[in-house]
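Apart from one protein chain that is not included, each protein chain of the complex appears where it belongs.
Labels for the chains are A and B, by order of writing; each one numbers its residues from 1.
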Amino acid sequence: MEARSVPSVAHLPLRERLRELPAVRWARFHPESAAAGVIGVLVLVLIVAYGVHDVAQTGLNGLSLGSVYALGAVGLTLVYGILKLVNFAHGDFLTFGAYMAFLVNVTWGAPLVLGIVFGIAATAALGVAFERIMWGPMRTRKAGLLQLLLMSIGLAFLLQNTIQFIWGSQIRRLDVNVIDTVEFLGLRIGRTDLIVIAVGFVTLLSIGAMLKYSLLGKRMRALSDNFDLAETAGVDTSRIVLYTWIFAGGLAGLAGVLAAAVTDVKPQLGFELLLPIFAAVILGGIGDAFGALAGGIVLGLVIEWSTLVIEPRWKISVGFAVLILVLFIRPQGIFGRARAI
Amino acid sequence: MSDGTAHLETPRAEARRTANGERRILEVEGVVKRFGGILAVDGAAFDVAEGSVTALIGPNGAGKTTLFNVITGFYRGDRGSIRFQGREIVRRPPPVIARLGMVRTFQITKALARMPVIDNMMLAAPNQPGEQLVNLIVRPGAARRREREVRERAGELLALFQLERLRDEYAGVLSGGQRKLLEFARALMAEPQMLLLDEPMAGINPTLGARLLEHMHTLREERGMTFLFVEHDMEVVMGHSDRVIVMAEGKVIASGPPAEVRRDRRVIDAYLGGGATVGNQA
Partner (left out) sequence: MTPPLGITFEAFTDFGFWTSVGILAGTYTLFTLGLQLNVGFTGIVNFGQAGFMAIGAYTMGILVVKADWSFWLALPAAVLVAIAFGLLIGLPSLRLRADYFAIATIAAAEIVRITAQNARELTGGNQGLFGFDDSWNDLSNTIEGWLESAGWSNPETLFPLFLVVWATALVATALLHFAQRSPWGRVLRAIREDEDAARALGKNTLVYKLQSLAISATLGALAGFFLAINLNFLNPEEFEPLFTFIGYAILVLGGLANYWGVAFGAVIMWTILEGTRFIDLPISAEREASVRFMIVGLVLILLMAFRPQGVFGKKEEMVLGE
């Protein structure tokens, strides 16, 4: 009997036949390179159409936005991957962080740096508190995914509105310098925006290094891959879970402060960022922190670059369109390691 | 069955006849399935004759369940050809394959837990006009009639498997063994020509197991149904199958009658790395 080497596809629907085209096959096995290629082409087209200056300028805005997304996404994806919790309340962690910074920076008049530190610490503590009060007990009771998801929605309602109850719904600002700009290479960027990018990148690099090289990081990634297997291998899962919430909360708090620094402090701050953060998580593959990092930056860049082509008020819908596109073409994510769904 | 009707077959059906006149109902050729870096199935090839009982065995990780999944459409094969009753089915979706007459059960039973046993059974019947929403409006009579038929048939099958007293219970409260029987009975409701059973004996007590095997033989004799099952229990394999196919490391390494396969050097090596024969020493 002769074995046929290539499967006959004539009897299969169009979608299957498309999957087998050589170019498509290559892209399936090298998603990051394919995506990088597409983005590269996109950037070239934009440069040709709008000039290097505009592309670079909006690119800077994109890095600022992208670092906020990335910081939020890394925490969300860790919780999603390790605890299997789709945390709709994550956005409100960002809001909480922003308001804690507001408390320190505006209400108590301390420098922003202290506001940042306090925002990170307070939100990390909040994350741990909810793990102790809610998520841990629910996991012990073997609550289902939908149950946890709905609970996180309830928590989101509770958090956002408690913040609104205490501070009111009026829009406020952190005590930051919004006027000074920095110029380099013919590009102009607000001083605060530059600080946001710098802080964001340093943090992301540190977290990335921690996840890749430290023992804790390796264990967290192992748990994200396969919780039960790691548990049987003797890993102290409850300690890792604790650290997961510390990181998720802390990063979210930082993201919230940075976002508030360049925009404003308002109760809906976090929720408005939540869906793009989810998009970044999906782009990177659920549970993959490096993917979420890359996904966040790329998403921020794509959203800001889109303002060259369409009116700025539509830019957020570009993010959702990218999300839907990724879900349709490659739901397991582009920037993470490929997994079977 | 070798009989005088052979000359009435289509060329395609004629091509499926083996040397001794049996008709091949399933032909698997060069199937490859990869998961990332792991080659789970590496060029598997075998045939199954119509009306036979064939066992698929092999050490853990040999790729048996993966192959099952590829054959029944739950995994996409990377390469190869799978023909059922002469028709190419590789990479066709599971519902299409099931409707063509190949029904499978699962290693971990998929009893629909929050539905009553009777609903589990009635679900499986083919050709139910009531399943199309449109028909509920334009042909309600036909829908009701078929529903009655299906309910009766389901009751008969449940009685056959001695599950009728559980008919209104949620399937979730059944014991493991009862669920296996339910899944078997449910698969039969679908009126298959070929039944693929994934470890039918796992986790059930010997009495229930014997009952299941009895039904299998009856169905084969009375209806010419073909069976292919994955099993680890060697007594069952040796005592109940016409032919045994052995897989190891993703390939088919041997196939033939049980007595032959048991003594095949390659099979022994695959399982034990040399030494005893496979299965009971008589």
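Assume a contact is a pair of C-beta atoms (placed from the backbone, for glycine too) under 8 Å apart; a residue touches a chain by one contact, two chains touch by 3 or more.
Keep in mind it's a predicted model, so treat the numbers as computed, not measured.
Check A:Val55, A:Ile82, A:Ala98 or A:Met151 against the missing chain and you find that the one touching it is A:Met151. Only one of the listed residues, B:Glu22, B:Asp78, B:Glu131 or B:Glu249, touches the absent chain: B:Glu131.
Touch with the chain that is not drawn comes from one residue among A:Gly51, A:Pro111 or A:Pro331, which is A:Pro331. Note that of B:Glu147, B:Glu164 or B:Glu249, the residue touching the chain absent from this view is B:Glu147. Residue positions on chain B in contact with the hidden chain: 72, 74, 93-95, 98-99, 103-104, 106, 110, 112-115, 119, 122-124, 126, 128, 130-133, 136, 143, 147, 170, 172-173, 186-187, 190, in rising order. As for the chain not pictured, it touches chain A at residues 86, 134, 137-138, 142-151, 153-162, 164-165, 168-169, 275, 278-279, 282, 311, 313-314, 316-317, 320-321, 323-324, 327-328, 331, 341.
The rule is simple: only the chains that are shown with their structure count from here on.
Chain A and chain B have Cα centroids lying 45 Å from one another.
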